[in-house]
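Heads up: the structure comes next, in structure tokens.
Only one protein chain is missing from this complex, and each of the others stays in its spot.
The block that comes next holds subunit A.
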Amino acid sequence: MGFSLGVVIGAVGVLILSHAAYATSQYRGLLKITEDDFSGPPFNVVVELIVGLVLCMWAALAVPGDFLSIHPHSDENRIVSLPDNLDFMIFNHRGKVFVPEINMRLKR
């Protein structure tokens, strides 16, 4: 869900930037007709650019995925974790007589 939301936001941002580009090209064409110099884009284009940049930055941070911890002993990197169906596990059976040598770290 997070992935698709980020992609949608990025697409909206790119669309806004495209519209800003189109508006600026129209504006520059108009300036060429009236032979004025281009000093800067109109105000609504600047607002569109800022909104597009913010949306694209959101997408750029959300889409590529989360950072993974590099610490070998952090909780995320434990190889062994407890399964979810612990309630259905029975340890009080004859197998406990033959306890194997378990050398595993359990998730806290």
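Please note the rule applied: a residue touches a chain if its C-beta (ideal position, glycine included) is under 8 Å from a C-beta of that chain, and two chains touch if they have at least 3 such contacts; residues count from 1.
To be clear about the criterion, contacts and distances are computed from a predicted model.
Visitor: Of the candidate names "non-specific serine/threonine protein kinase", "ER membrane protein complex subunit 6", "Centromere protein O" or "ATP synthase subunit delta', mitochondrial", which one corresponds to the UniProt protein name of the undepicted chain?
Guide: Of "non-specific serine/threonine protein kinase", "ER membrane protein complex subunit 6", "Centromere protein O" or "ATP synthase subunit delta', mitochondrial", the absent chain's UniProt record names it "ER membrane protein complex subunit 6".
Visitor: Using the document's contact rule, name the residues of subunit A that touch the chain not shown here.
Guide: Spelled out for subunit A, the touching residues are 10, 13-14, 17, 20-21, 24-26, 28-29, 32-35, 38, 40-41, 45-46, 49, 52-53, 56-57, 59-61, 63-74, 77.
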